[in-house]
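Input: a single structure, listed below in structure tokens.
Shown here: the complex without one of its protein chains, the others still in place.
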């Protein structure tokens, strides 16, 4: 997934005075350590693999998020800073073309050097320089530095999620079915009640980030008004059991259920089930970060594309919510859920209520029916950091709510994630909506 | 372009009583003759060529629109009807998969038979049977027959426009630069004034087809409400002179102006100017249906992709209108313009007023910034005709207003055309919008 | 098939004195008429199609062979000559890169103009100019002109064969299964006896064109010595019945029978039978120039690739002959057979003798086990005509003996045809060889 987010600017943030830079440094260190903790279970060899063009080797992720601080904070604001190797500036530039020529993305998996140890050295080198910078902030740049710092930390958190989905994809290629970790939290048992539908009357709504509401990526604003016709939204995501019913009803064989592009994809890639599913002696298993496991009927279905979500919805006589509908439905819901911090690293069944939407946050990124396009009044920022502020706003669909690999303090009501409609390696699922 | 339109159903239409079937037959014949008139200037050889996957051979168009009447009217409602050849049912089925297996689209250009003469025989055969059907309408099916008839006629008109854009593409491949016709209407001379901006206040609007307003494709409904923030829209499309200024300012060489997918396309296809443009001794020419001609600075730019339109708008500090904005701006504007009936077959300069939008209809299909997605409450129809009613609603952008190849009585305020963002062989241009 | 032959020079030929130029003109006209006679059964539409990259539209063949006379005889030796259109010089140049930039081969099927009538006008125009040139030969160039004339006539004969195989491929794409001609000569009935093996003792042989033996392409020389170990060669080509036995024994499913590249091709293209074969209710049919016909068990199998021939031979415990073995076996055999002049346009069963090889000439081009490489001492000629004299000598295999589409006076003992090992649309079959 291209990260337009990288480039986002906070719509509003606290001034340097409101938070001591010491706290910023602690926060910096906390985020940085979290990335390394994610990689702890890896073998050196795991760090090197690029299992498809969309996946990056874990060591590349670790280096790229580091480069972000180097390129946008140290190089401009720390005159004494010296890079470890000038070639890194191209190797770890993801797609900032006005910054320089990035090393070609599909070739990231051909680089054995810098080694994993080199990359950790690079991280330590940048961390030392960052600590030094934050400990003696040049006052004339303090505001801009902290603005970029906050962005850089969100950027790194976003890559933590990417790391987990990429690691899963890498290990899933391997006929040895290696588990990433054997000690993940198990899901609790429990059935899944019938879907209930939450009603929403028609009305005019403010959508998008509230400029007084703390950090957000620029694509979450400007806040603007949208009129929504009345709608009903399901109280929980579609489950594996429900998705299996769709499969058993010929879901993958009936062209009338599919968008034309989706039907073509079904044929090209031979889709017959969600990604990572295999059938053994009549039972569905799927590859998880804990290895190959039976599919839990009550858990939200995951690793489905927008095309599959859309086909399911048509089959079920419903549709996907628009992103504004999702946002309205989530407006007064507490931001709790199965995030990375729960240590499941897999969506799990959860109790839901018939009168309130459940599992909006965490578990699975929920495909919406909205194409990823700019909000009215959206403007790209000046300079390289803002260079591409909307450059991914074509050919992709919006997803909402975060997933089981998202850091809990990284998600927001207005957060707009996006993937191409055929993508399946993210932790993506969906919930249904219908007319009132 | 896949024609989801094919499948559309009129949201509302007059009853069989309101129009004598004789009038319907006359209308049928008028539309059918128009298709053949478009092909009159062709050599037999021109009818056979498929210059790229998206283009169909002209004889295929002539046969496919005929098959539509055969498959959806004669076969179900005329028991005595006998087809000329049962193989035609697959050859001329475009994409109706529940009807049968369509002959593969990219192979249409490998079929020398049926010959052009055979295709005209097929048309006459179906025309005779249609006349017979309309002259003695089975009363129990009369309403459905006329409903499908009206759809079939709009379908054929839509293919008339496709015929012209495909013929242009076919002839443009040829180093001999053959003109389609030497007797097209010339454009009148005339400068082009500065762009003026028409203001629109914020407000809640009804968008989409009015169910009491005559025929429309189903994707134009349901009528629903949208809130729009205040905006300004240009009083005319962007001209060739303006687009040349963009080119001269490095428009095709500056990644920061482009969507990421668009920039990739620029590299892959080596775009340096709109499609059909060539530079000779410092002057820009373009291939037109009248042959190679100098580019008219005052005429609307045409044969640009959404990506080029979007990059130009960014360069110009503006953006493309949303389709609802376009519809609001066009609401009270007379539906006049340079259509196929003007016999230019090329966009031309036109006088505009500073206080009213000009050239909204005709000349060029205008790219909007809206992804082609269903309106709230949109439902697909039952049966084969409705099988794929929304199946093209991913990966495409909406265009509005018709072009110089559109029949004047085929266009509507609410008409939603759509193409992939990289497509350039339609008569596609754009106008600018900006925040108020 | 690229025609390195085009470029060949006669190893030896009669002087201008030995043949009156009138006879040359008659021969020219005879060959030219034969090309047009082949195209007589075509509809205009058939002339335009390029059914795959390797196939050229029939009107392109007719124009290209004409261009050959224009480019290599009229332009250099007839100062008064004026071309009909200078663009033709690129359009109809096949691959002579020092002559100019040829129009891209895979785009030949996108050209509707010049029309078929234009191409016949072009032929008449060149024929008139050629008659004039031959009637008043400039003495100082007479020898070179006649040398090139003879080459041009062989070149055109070669394209007559290509025309027939390309026409077959074009018509075979069409679900209507149109016959090229309904009046072809039927095969006579008759069983096919067991294969007999003709013995050849070891020995040193002269291989290649005898410089005193009339016209030959340059790739047939120089004559040189080869030592052959003793071998046995079959008295006839492998038949359809035999090939069906191979198919029934799992021939297409057993990787151990195939060259690695061949096995990959089987998978990629889903080969299960020779090209043009279809099974209907348990019986094998194949598309022929007379339409869809039952496969004749006794006729030589045709439209198989080198890979299929090689796999069959391995299955049969034999191998394909080297081209020198074939030439030695054919040395004292009369050059009779089922050529284009027999008007079958399909291989047919023929009586054979146990003590002499049958059907060496005509019926099917026979794949040999020899890669197409230069003979020792082979040299390319100076100038454009010789520019590429060996340029196709990689990646192809040699075939010998001509086929049912070859003009009888075009074939020779030493004639080296060549195709890539996966090609199947030529009239290609094979016979077996084994160690003595």
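A, B and C are the chain letters, set down in written order, and residue numbers restart from 1 in every chain.
Everything that follows uses one rule, which is that a contact is a pair of C-beta atoms (placed from the backbone, for glycine too) under 8 Å apart; a residue touches a chain by one contact, two chains touch by 3 or more.
Just so it is clear, the model here is predicted, and its values are computed rather than measured.
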Omitted chain - touching chains that are shown: A, C
Candidate in contact with the missing chain, chosen from C:24, C:271, C:392 or C:419: C:392
Residue of A:85, A:128, A:249 or A:343 in touch with the missing chain, whole complex considered: A:85
Among A:51, A:157 or A:305, residue touching the chain not depicted: A:51
Residues in chain C touching the chain absent from view: 2, 95, 97-98, 202, 204, 224-229, 231, 255-256, 258-263, 306-307, 310, 314, 319, 322, 369-371, 373-374, 376-377, 380, 387-388, 390-395, 421, 435
Absent-chain interface as seen on chain A, which is shown: 43-51, 59, 85, 87, 90-91, 103, 107, 109-116, 170-171, 173-176, 178
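The rule is short, and it goes like this: only the chains that are shown with their structure count from here on.
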Centroid-based (C-alpha) most distant chain relative to chain B: C
Distance-to-centre winner among chains (Cα means, whole assembly as reference): B
Length of the line joining the C-alpha centres of chain A and chain C, rounded to whole Å: 60
Gap in Å, rounded to a whole number, between the CA centres of chain C and chain B: 47
Overlap residues in chain B, where contacts from two or more other chains coincide: none
